[in-house]
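In what follows, a single structure is set out as C-alpha coordinates and then discussed.
For this depiction, one protein chain was excluded, whereas all remaining protein chains were kept in their positions.
Here is chain A:
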Amino acid sequence: MEALTEKNTNQTPSKPPKNMSPWAIARRKFVRNKLAMTSSVFLLIVMIASFLAPYITTVDISRVNLGQMSLPPSSEHWLGTDKSGRDVFVRLLYGGRVSLLVGLACTFLIVVFGTIVGSIAGYFGGVVDSVLMRFTDFILNFPFLVFVIVLNAILFGHLSGVWVLIVVISVLGWGGVARLVRSKILSEKENEYILAAISIGCRPSKVIIKHLLPNVLSTIIVQATILFATMIVAESGLSYLGFGVPTEVPSWGNMLSTSRDPDVMQNMPWTWIPPAIVLTLTILSINFIGEGIKDALNPKSYR
(Lines give C-alpha, C1' and ligand atoms only; values in the text may rest on other atoms or scores of the structure.)
Protein backbone atom coordinates (compact mmCIF):
# COMPACT_ATOMS: atom_id res chain seq x y z
CA MET A 1 0.00 0.00 0.00
CA GLU A 2 2.71 2.38 0.94
CA ALA A 3 4.78 1.64 -2.10
CA LEU A 4 1.73 2.32 -4.18
CA THR A 5 1.26 5.70 -2.55
CA GLU A 6 4.84 6.65 -3.23
CA LYS A 7 4.64 5.64 -6.82
CA ASN A 8 1.47 7.49 -7.54
CA THR A 9 2.32 10.73 -5.85
CA ASN A 10 5.72 10.99 -7.44
CA GLN A 11 4.16 10.90 -10.86
CA THR A 12 3.65 14.42 -12.02
CA PRO A 13 0.25 14.56 -13.63
CA SER A 14 0.51 14.88 -17.36
CA LYS A 15 -1.77 17.57 -18.68
CA PRO A 16 -4.59 15.77 -20.43
CA PRO A 17 -5.86 17.37 -23.65
CA LYS A 18 -9.47 17.52 -22.58
CA ASN A 19 -9.79 19.69 -19.55
CA MET A 20 -11.71 22.70 -20.68
CA SER A 21 -12.22 25.55 -18.32
CA PRO A 22 -15.64 27.23 -18.44
CA TRP A 23 -13.87 30.06 -20.28
CA ALA A 24 -12.45 27.75 -22.93
CA ILE A 25 -15.90 26.31 -23.58
CA ALA A 26 -17.32 29.81 -23.95
CA ARG A 27 -14.51 30.79 -26.31
CA ARG A 28 -15.23 27.82 -28.54
CA LYS A 29 -18.92 28.65 -28.64
CA PHE A 30 -18.13 32.27 -29.50
CA VAL A 31 -15.79 31.35 -32.34
CA ARG A 32 -18.55 29.22 -33.86
CA ASN A 33 -20.98 32.15 -33.84
CA LYS A 34 -20.64 33.61 -37.35
CA LEU A 35 -22.41 36.90 -36.76
CA ALA A 36 -20.38 37.62 -33.65
CA MET A 37 -17.14 36.66 -35.36
CA THR A 38 -17.87 38.86 -38.40
CA SER A 39 -18.68 41.73 -36.05
CA SER A 40 -15.46 41.16 -34.14
CA VAL A 41 -13.42 41.26 -37.32
CA PHE A 42 -15.15 44.47 -38.42
CA LEU A 43 -14.65 46.11 -35.05
CA LEU A 44 -11.04 45.04 -34.99
CA ILE A 45 -10.44 46.61 -38.43
CA VAL A 46 -12.11 49.86 -37.35
CA MET A 47 -10.06 49.93 -34.17
CA ILE A 48 -6.75 49.18 -35.85
CA ALA A 49 -7.40 51.71 -38.61
CA SER A 50 -8.36 54.37 -36.07
CA PHE A 51 -5.51 53.86 -33.70
CA LEU A 52 -2.96 53.59 -36.50
CA ALA A 53 -4.35 56.71 -38.21
CA PRO A 54 -1.15 58.77 -37.76
CA TYR A 55 0.80 56.03 -39.54
CA ILE A 56 -1.72 55.55 -42.33
CA THR A 57 -1.90 59.18 -43.32
CA THR A 58 0.40 62.11 -42.87
CA VAL A 59 -2.16 64.80 -43.63
CA ASP A 60 -2.46 67.46 -40.95
CA ILE A 61 -6.01 67.16 -39.74
CA SER A 62 -6.37 70.54 -38.10
CA ARG A 63 -5.08 72.68 -40.93
CA VAL A 64 -7.71 74.60 -42.79
CA ASN A 65 -7.15 74.51 -46.52
CA LEU A 66 -9.26 77.14 -48.25
CA GLY A 67 -8.15 76.00 -51.68
CA GLN A 68 -9.80 72.62 -51.28
CA MET A 69 -13.14 73.54 -49.72
CA SER A 70 -16.20 71.28 -50.18
CA LEU A 71 -14.74 68.97 -52.80
CA PRO A 72 -16.75 65.86 -53.67
CA PRO A 73 -15.04 62.46 -53.41
CA SER A 74 -12.21 61.97 -55.86
CA SER A 75 -9.09 59.86 -56.20
CA GLU A 76 -7.13 62.45 -54.24
CA HIS A 77 -9.69 62.82 -51.44
CA TRP A 78 -11.44 59.47 -51.19
CA LEU A 79 -14.40 60.84 -49.30
CA GLY A 80 -14.10 64.44 -50.36
CA THR A 81 -13.41 67.42 -48.16
CA ASP A 82 -15.55 69.41 -45.76
CA LYS A 83 -16.34 73.12 -45.68
CA SER A 84 -12.94 73.93 -44.19
CA GLY A 85 -11.13 71.94 -46.82
CA ARG A 86 -10.19 69.05 -44.52
CA ASP A 87 -10.07 65.51 -45.87
CA VAL A 88 -13.16 63.60 -44.69
CA PHE A 89 -11.50 60.18 -44.79
CA VAL A 90 -8.61 61.33 -42.63
CA ARG A 91 -11.00 62.98 -40.23
CA LEU A 92 -13.04 59.77 -40.15
CA LEU A 93 -9.97 57.83 -39.05
CA TYR A 94 -9.00 60.36 -36.41
CA GLY A 95 -12.65 60.69 -35.35
CA GLY A 96 -12.76 56.94 -34.75
CA ARG A 97 -9.76 57.35 -32.48
CA VAL A 98 -11.62 59.81 -30.30
CA SER A 99 -14.98 58.06 -30.36
CA LEU A 100 -13.51 54.67 -29.56
CA LEU A 101 -11.22 56.13 -26.91
CA VAL A 102 -14.17 57.81 -25.21
CA GLY A 103 -16.18 54.59 -25.45
CA LEU A 104 -13.42 52.33 -24.13
CA ALA A 105 -12.22 54.65 -21.39
CA CYS A 106 -15.75 55.35 -20.12
CA THR A 107 -16.64 51.67 -20.20
CA PHE A 108 -13.47 50.76 -18.34
CA LEU A 109 -13.90 53.39 -15.62
CA ILE A 110 -17.61 52.70 -15.21
CA VAL A 111 -17.16 48.93 -15.02
CA VAL A 112 -14.26 49.13 -12.57
CA PHE A 113 -15.94 51.60 -10.25
CA GLY A 114 -19.38 50.02 -10.52
CA THR A 115 -17.96 46.57 -9.84
CA ILE A 116 -16.03 47.73 -6.78
CA VAL A 117 -19.05 49.47 -5.27
CA GLY A 118 -21.49 46.73 -6.24
CA SER A 119 -19.41 43.83 -5.00
CA ILE A 120 -18.60 45.46 -1.66
CA ALA A 121 -22.26 46.36 -1.11
CA GLY A 122 -23.45 42.91 -2.14
CA TYR A 123 -20.89 40.92 -0.17
CA PHE A 124 -21.00 42.76 3.14
CA GLY A 125 -24.69 43.63 3.11
CA GLY A 126 -26.28 45.36 6.07
CA VAL A 127 -25.27 48.94 6.79
CA VAL A 128 -22.46 48.96 4.19
CA ASP A 129 -24.96 47.90 1.55
CA SER A 130 -27.52 50.52 2.60
CA VAL A 131 -25.02 53.37 2.60
CA LEU A 132 -23.42 52.45 -0.73
CA MET A 133 -26.72 51.79 -2.44
CA ARG A 134 -28.31 55.03 -1.25
CA PHE A 135 -25.25 56.82 -2.64
CA THR A 136 -25.71 54.93 -5.91
CA ASP A 137 -29.38 55.94 -6.03
CA PHE A 138 -28.29 59.52 -5.44
CA ILE A 139 -25.94 59.35 -8.45
CA LEU A 140 -28.57 57.63 -10.58
CA ASN A 141 -31.02 60.42 -9.78
CA PHE A 142 -28.85 63.10 -11.37
CA PRO A 143 -30.30 64.27 -14.65
CA PHE A 144 -27.55 63.01 -16.94
CA LEU A 145 -27.60 65.59 -19.72
CA VAL A 146 -27.83 68.64 -17.45
CA PHE A 147 -24.96 67.44 -15.30
CA VAL A 148 -22.77 66.56 -18.24
CA ILE A 149 -23.19 70.09 -19.53
CA VAL A 150 -22.55 71.71 -16.12
CA LEU A 151 -19.57 69.50 -15.18
CA ASN A 152 -18.15 69.94 -18.64
CA ALA A 153 -18.18 73.68 -18.12
CA ILE A 154 -16.59 73.40 -14.65
CA LEU A 155 -13.86 70.96 -15.65
CA PHE A 156 -13.08 72.67 -18.91
CA GLY A 157 -9.52 73.88 -18.90
CA HIS A 158 -8.45 71.61 -16.03
CA LEU A 159 -8.25 68.57 -18.22
CA SER A 160 -7.45 68.24 -21.86
CA GLY A 161 -10.48 68.17 -24.18
CA VAL A 162 -11.56 64.57 -24.52
CA TRP A 163 -10.74 63.57 -20.94
CA VAL A 164 -13.22 66.10 -19.54
CA LEU A 165 -15.99 64.22 -21.29
CA ILE A 166 -14.66 60.83 -20.22
CA VAL A 167 -14.46 61.81 -16.55
CA VAL A 168 -17.89 63.43 -16.60
CA ILE A 169 -19.64 60.48 -18.24
CA SER A 170 -17.88 57.99 -15.97
CA VAL A 171 -18.68 59.85 -12.76
CA LEU A 172 -22.36 59.89 -13.67
CA GLY A 173 -22.59 56.49 -15.31
CA TRP A 174 -21.46 53.81 -12.83
CA GLY A 175 -24.77 53.48 -10.96
CA GLY A 176 -26.33 50.90 -13.23
CA VAL A 177 -23.31 48.61 -13.17
CA ALA A 178 -23.07 48.87 -9.38
CA ARG A 179 -26.67 47.76 -9.04
CA LEU A 180 -26.29 44.93 -11.49
CA VAL A 181 -23.12 43.61 -9.85
CA ARG A 182 -24.65 43.89 -6.40
CA SER A 183 -27.68 41.86 -7.36
CA LYS A 184 -25.52 39.21 -9.02
CA ILE A 185 -23.23 38.99 -6.00
CA LEU A 186 -26.23 38.74 -3.68
CA SER A 187 -27.47 35.63 -5.46
CA GLU A 188 -24.02 34.13 -6.03
CA LYS A 189 -22.90 34.42 -2.43
CA GLU A 190 -25.66 32.08 -1.30
CA ASN A 191 -23.75 29.20 -2.90
CA GLU A 192 -21.99 26.86 -0.52
CA TYR A 193 -18.61 27.40 -2.14
CA ILE A 194 -18.57 30.88 -0.67
CA LEU A 195 -19.09 29.42 2.81
CA ALA A 196 -16.35 26.95 1.96
CA ALA A 197 -14.03 29.78 0.95
CA ILE A 198 -14.62 31.53 4.27
CA SER A 199 -14.10 28.29 6.11
CA ILE A 200 -10.74 27.59 4.45
CA GLY A 201 -9.53 30.98 5.62
CA CYS A 202 -10.01 33.37 2.71
CA ARG A 203 -10.10 37.04 3.65
CA PRO A 204 -13.18 38.96 2.45
CA SER A 205 -11.13 40.62 -0.29
CA LYS A 206 -10.04 37.22 -1.56
CA VAL A 207 -13.55 35.79 -1.38
CA ILE A 208 -14.78 38.66 -3.55
CA ILE A 209 -11.92 38.73 -6.04
CA LYS A 210 -11.20 35.02 -6.42
CA HIS A 211 -14.53 33.39 -5.81
CA LEU A 212 -17.36 35.82 -6.43
CA LEU A 213 -16.15 38.01 -9.28
CA PRO A 214 -15.07 35.22 -11.66
CA ASN A 215 -18.55 33.80 -11.34
CA VAL A 216 -20.35 37.07 -12.09
CA LEU A 217 -17.78 38.17 -14.67
CA SER A 218 -19.90 36.88 -17.56
CA THR A 219 -22.68 39.31 -16.67
CA ILE A 220 -20.19 42.14 -16.26
CA ILE A 221 -18.58 41.45 -19.65
CA VAL A 222 -21.93 41.43 -21.42
CA GLN A 223 -22.90 44.63 -19.66
CA ALA A 224 -19.56 46.17 -20.63
CA THR A 225 -20.11 45.54 -24.35
CA ILE A 226 -23.54 47.14 -24.16
CA LEU A 227 -22.01 50.04 -22.24
CA PHE A 228 -19.30 50.41 -24.86
CA ALA A 229 -21.91 50.91 -27.56
CA THR A 230 -23.96 53.22 -25.36
CA MET A 231 -20.94 55.35 -24.54
CA ILE A 232 -20.05 55.81 -28.21
CA VAL A 233 -23.61 56.91 -28.85
CA ALA A 234 -23.47 59.23 -25.83
CA GLU A 235 -20.28 60.81 -27.10
CA SER A 236 -21.75 61.31 -30.55
CA GLY A 237 -25.00 62.66 -29.15
CA LEU A 238 -23.27 65.13 -26.87
CA SER A 239 -20.84 66.20 -29.56
CA TYR A 240 -23.71 66.65 -31.98
CA LEU A 241 -25.37 68.95 -29.47
CA GLY A 242 -22.09 70.76 -28.96
CA PHE A 243 -21.49 69.63 -25.38
CA GLY A 244 -19.14 66.77 -26.09
CA VAL A 245 -15.52 66.86 -27.15
CA PRO A 246 -14.30 70.30 -28.25
CA THR A 247 -15.27 71.13 -31.84
CA GLU A 248 -11.69 71.33 -33.11
CA VAL A 249 -11.10 67.68 -32.14
CA PRO A 250 -12.52 65.37 -34.81
CA SER A 251 -14.92 62.73 -33.55
CA TRP A 252 -17.73 60.92 -35.29
CA GLY A 253 -20.20 62.97 -33.31
CA ASN A 254 -18.51 66.24 -34.23
CA MET A 255 -18.42 65.24 -37.88
CA LEU A 256 -22.11 64.44 -37.77
CA SER A 257 -22.87 67.76 -36.15
CA THR A 258 -21.79 69.59 -39.31
CA SER A 259 -25.00 68.31 -40.86
CA ARG A 260 -26.90 70.77 -38.69
CA ASP A 261 -26.12 73.21 -41.48
CA PRO A 262 -28.95 72.76 -44.06
CA ASP A 263 -26.54 73.47 -46.88
CA VAL A 264 -24.21 70.63 -45.77
CA MET A 265 -27.16 68.37 -45.16
CA GLN A 266 -28.50 68.87 -48.68
CA ASN A 267 -25.51 69.43 -50.85
CA MET A 268 -22.56 67.74 -49.19
CA PRO A 269 -23.77 64.28 -48.12
CA TRP A 270 -20.19 62.90 -48.41
CA THR A 271 -19.21 64.75 -45.24
CA TRP A 272 -21.80 63.25 -42.92
CA ILE A 273 -22.92 59.95 -44.45
CA PRO A 274 -19.57 58.13 -43.88
CA PRO A 275 -19.37 58.88 -40.14
CA ALA A 276 -23.05 57.96 -39.79
CA ILE A 277 -22.49 54.61 -41.50
CA VAL A 278 -19.32 53.81 -39.58
CA LEU A 279 -20.97 54.78 -36.30
CA THR A 280 -24.02 52.64 -36.98
CA LEU A 281 -22.00 49.64 -38.10
CA THR A 282 -19.65 49.92 -35.13
CA ILE A 283 -22.50 50.03 -32.64
CA LEU A 284 -24.30 47.20 -34.39
CA SER A 285 -21.22 45.02 -34.36
CA ILE A 286 -20.55 45.77 -30.70
CA ASN A 287 -24.08 44.72 -29.89
CA PHE A 288 -23.74 41.53 -31.94
CA ILE A 289 -20.51 40.76 -30.11
CA GLY A 290 -22.27 41.34 -26.79
CA GLU A 291 -25.06 39.02 -27.86
CA GLY A 292 -22.49 36.43 -28.91
CA ILE A 293 -20.64 36.63 -25.59
CA LYS A 294 -23.93 36.32 -23.75
CA ASP A 295 -24.77 33.18 -25.69
CA ALA A 296 -21.30 31.77 -25.29
CA LEU A 297 -21.30 32.26 -21.53
CA ASN A 298 -24.75 30.81 -21.08
CA PRO A 299 -24.23 27.12 -20.28
CA LYS A 300 -27.78 26.34 -21.37
CA SER A 301 -27.40 27.52 -24.97
CA TYR A 302 -25.89 25.20 -27.55
CA ARG A 303 -24.91 26.44 -30.95
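Rule of thumb we're sticking to: a contact is a pair of C-beta atoms (placed from the backbone, for glycine too) under 8 Å apart; a residue touches a chain by one contact, two chains touch by 3 or more; residues count from 1.
The criterion applied here is as follows: contacts and distances are computed from a predicted model.
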Choices "Peptide/nickel transport system ATP-binding protein", "Urease accessory protein UreD", "Proteasome subunit beta" or "Allophanate hydrolase subunit 1" - which one is the UniProt name of the chain not shown: "Peptide/nickel transport system ATP-binding protein"
Residue among A:V171, A:C202 or A:I273 touching the omitted chain: A:C202
Interface with the undisplayed chain - residues on chain A: 5, 8-9, 11, 13-16, 19-23, 191-193, 195-203, 206, 211, 214-215
